[in-house]
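Removed: one protein chain of the complex. Kept in place: all other protein chains.
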Amino acid sequence: MSKELSYLEAIREALAEEMRRDPKVFVLGEDVGPYGGAFGVTQGLHEEFGDLRVVDTPISESAIVGISIGASQRGYRPVAEMQFADFISCGFDQIVNQAATLRFRYGGRATVPIVVRAPSGGNVGGGLYHSQNPEAWFIHRPGLKVVAPSTAFDAKGLLKAAIRDDNPVVYFEHKYLYRRAKGPVPEGDEVVPIGVAATRREGSDVTLVAYGAMMTPSLEAADRLAKEGVEVEVIDLRTLLPFDKDAIFRSLDKTNRLLIVQEDVKTLGIGAEISAVVMEEKFDRLDAPVMRVAYPDTHPPFSHILEGANLPNADTIAAALRKLAAY
Amino acid sequence: MSKELSYLEAIREALAEEMRRDPKVFVLGEDVGPYGGAFGVTQGLHEEFGDLRVVDTPISESAIVGISIGASQRGYRPVAEMQFADFISCGFDQIVNQAATLRFRYGGRATVPIVVRAPSGGNVGGGLYHSQNPEAWFIHRPGLKVVAPSTAFDAKGLLKAAIRDDNPVVYFEHKYLYRRAKGPVPEGDEVVPIGVAATRREGSDVTLVAYGAMMTPSLEAADRLAKEGVEVEVIDLRTLLPFDKDAIFRSLDKTNRLLIVQEDVKTLGIGAEISAVVMEEKFDRLDAPVMRVAYPDTHPPFSHILEGANLPNADTIAAALRKLAAY
Amino acid sequence: MPPIKRTKFKLTSEQLLEMFYWLKLIRAFDERLSILVKQGKVRSGVYTGIGQEAIIVGTCFGLRREDFICPLHRDLGALLMKGVDARTMMSQMFAKTTGLSKGRDSALHSGVNELGIFGNTSMLGANLPVAAGLGYTFKMEKSDNVVIAYFGEGASNVGDFHEALNFAGVQQLPIVFICENNQYAYSVPLEKTMAIDDVAIRAEGYGFDGVAINGNDVLAVYQATQGALARARGGDGPTLIECKTYRWHGHSEHDKAFYRTDEELAMWKSRDPIPTFTTYLRARHVLDDQKLKEIESKVEATIEDAVEFASSAPDPSPEDAVSDLYA
Partner (left out) sequence: MPPIKRTKFKLTSEQLLEMFYWLKLIRAFDERLSILVKQGKVRSGVYTGIGQEAIIVGTCFGLRREDFICPLHRDLGALLMKGVDARTMMSQMFAKTTGLSKGRDSALHSGVNELGIFGNTSMLGANLPVAAGLGYTFKMEKSDNVVIAYFGEGASNVGDFHEALNFAGVQQLPIVFICENNQYAYSVPLEKTMAIDDVAIRAEGYGFDGVAINGNDVLAVYQATQGALARARGGDGPTLIECKTYRWHGHSEHDKAFYRTDEELAMWKSRDPIPTFTTYLRARHVLDDQKLKEIESKVEATIEDAVEFASSAPDPSPEDAVSDLYA
């Protein structure tokens, strides 16, 4: 357990281990073959598993997802890579209408064990089409699961869980974390279960819920607040659909105050649903309104000045926490 | 003003009048030509305006939207028809990435005056792919406008406003209302402004916010509650992006109680955002939690028994209103 | 591609009679459905393939259980031939729990993996990438099973068609693509949606052969398919077979099909695949009055039994609206 991997290496190791374990697992996408993917995630896989199980596809996002669905109907467990999460819009129909509905319209007689990997998120100078956080579209679609790891440990453990899951899973891997997040990873058959959040920091004054690259500034803000005498409990959602309502509620029962931090744009990002659910089920426990710190409703600009202005950071998060604590 | 039209005729009249007024307006889509569209909305237009302005396209939703965007860059105002809103998933990328972002990335030097008409909604025995309510995906995308009329008046007035608007507008027309909703329509240059809700019924006890085909059961439920001594103020959103926060807040200031009714599935439907915004800005005015009556998180089944079980109706809405009033 | 020899793949008298039975059964099934719609017993989702049966019989005849088919909205007969019994099929159309979708669908959006049947969404063309995925698994397994994927000439204009056929071509997948060219996509004749006469030539752009044949001649379809299947099973990759045909009814049972002339319909009815084949069988003394009567009563009995079964089968219960979403 002392081995440390980067988030990116953890994803790669999950793929390699699952491919070794189960010959039905294969990967496909643009440049995933000998090149090893735009970010190097699949490096070495082609050498080990060959052309048939590490498939360089044409530029055809819709087909990449559709092919995965087809293979899944014969018992395969394809892991499709979108080169950037932004391009998932081109494979959208196959995910939301083909994959998400199949089991339902088959009367429960089939499963769709596919994973769509989507490198998402900003703060990497990517601009409008290499920085998006498209998770909410999929959280809004019944029949899918959506995960978004923030640590190397979860990156590996959630990907293994996703590959073994019999439902279509959209796996958002955050580009900013690829080489920045490092840590131990699960070994052997250990997975990180889908649907279970992780408490990254205990606290009894305010609950902060975040995920992905927002964990770092969130934890930093929590540290600052601690110095000011406010103990923030920080929850890493890890799974966005279905999200771990119980974990949030348990924490809320202690703190009675909730902040949600998301890199996604504000309107109808996951924070909206969490806020609405807390409203419905925990209204009487709230000592303050649920608040959101989010990307403004705009597109990710390239300029680092502009992107910096948009991204939530420890300052903006700390300010919101202070407001909540003082409410 | 005494003329009465059906909702469907109102849409048709809006198209015809705008096409007469402005030679830059044209319509395109599958079967919109001589056939007059799957629902007959464009009947007569081909005869009046000819092949060039009433374009029968190949089955190519992505191209239909892309062509519209292209034409808009030369000053045209295309109105694209998706045969069913469900198929908008096939033109998704062009809407969310091409149309919604263009003005922003052009540094404000261009506009995208297109309308995408999308016949949406259930209760017509359409099943999984002819009943969807895909509005939330677009409400989540900055740069778009989204409207959803519930009356013949608004169907005409909002479509005229959408065509004249310089931004891309997704126009959801509810199939259930096509022949069921009837009423007077605006004449001449009168439009229904985008972004302004309508109060359909005054009341001081509970605020109910809905739109589209949910207005009828909502108003029916409000009538029932009136007999029980509870006065419900019913607001028809009409525009979903940007929605009329002020109208909701004004009503809330009277009632301190809010119910949102949506035909869309619950998780991350527009109700989530409204609830979250009210939480953020009106927490102290709330006497009860904001509640939602929504489609459950599933796909629209064909069977009328199953669809009936899913659709919000006057009973389920009235029950929620009672709960709110008694809170 | 070498020209098809009608005599290359020999059929016994028994096999010929079996083909005849299927033609009659499929015709009778669709005709009964058409009546059931008028009677209000089947509510929607009925797109008959009356007039096109030779394509289904000629392509599905003799397939292995392991071979996969990816049928379309008019291809109910393909499901029957691939092993779904008439009772189940009729239950599907009645939206009963004994149908493939457990009442959630009354159209052909369901499949049976054990029988090698994929059930597509409504989205035209979306079955083709799935077919590519299925075919890819056969390639991985070095198996000589095949996939038959159907699409209308209208659907050949959808992006998914292109992405799927390109992938099938470059990967040399064991797939036979069957274009059911019935001249119209809903109301729109072929010449308004593509500037070519034969969809078959599109195959060239993907590096494999395409051929256009008489789709109303069951033996011509059979011979062409057998040739393509042999190549596919032998590792020589895909073939596109375009079957020229015509649908007698409207697009759906609600469509009066005013967009075509009576003469055109009459001309095509004179090419009815069933009498043509009857004459052929009689001339070869394979069929006589006695055998014809036997087959006709078997068909009638099967349909009657199926209708009776489906009529009295249990309706789904409200819980079925939200179950079977996740495995």
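Should a chain be cited, it is by its letter among A, B and C, assigned in written order, with residues numbered from 1 in that chain.
Just so it is clear, a residue touches a chain if its C-beta (ideal position, glycine included) is under 8 Å from a C-beta of that chain, and two chains touch if they have at least 3 such contacts.
Please read all numbers here as calculations on a predicted model, not as lab measurements.
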| item | value |
| --- | --- |
| Shown chains that the omitted chain touches within the full complex | A, B, C |
| Listed residues B:27, B:69 or B:222, member touching the removed chain | B:69 |
| Chain not shown: contacting residue from B:83, B:97, B:120 or B:313 | B:97 |
| From A:199, A:216, A:298 or A:316, residue that would touch the chain that is not displayed | A:298 |
| Residue among C:194, C:230 or C:322 that touches the chain left out of view | C:194 |
| Chain A residues touching the omitted chain (full complex) | 30-31, 33-35, 38, 56-63, 84, 86-87, 89-90, 125-130, 296-299, 301-310 |
| Residues of chain B in contact with the chain not shown | 26, 52-53, 55, 57-58, 60, 62-74, 76, 78, 93-94, 97-98, 101-111, 142-143, 145, 165-167 |
| Residues in chain C touching the chain absent from view | 157-163, 166, 169-170, 172, 191-196, 201-202, 204-208, 237 |
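Criterion: only the chains that are shown with their structure count from here on.
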| item | value |
| --- | --- |
| Maximum centroid distance from chain B, chain identifier (CA atoms) | C |
| Chain B and chain C: spacing of chain centres that average the CA atoms, whole Å | 37 |
| For chain B, residues that touch 2 or more chains besides their own | 86, 89-90, 128-129, 297-299 |
| Residues within chain C bordering two or more other chains | 101, 104-105, 109, 121-123, 159, 325 |
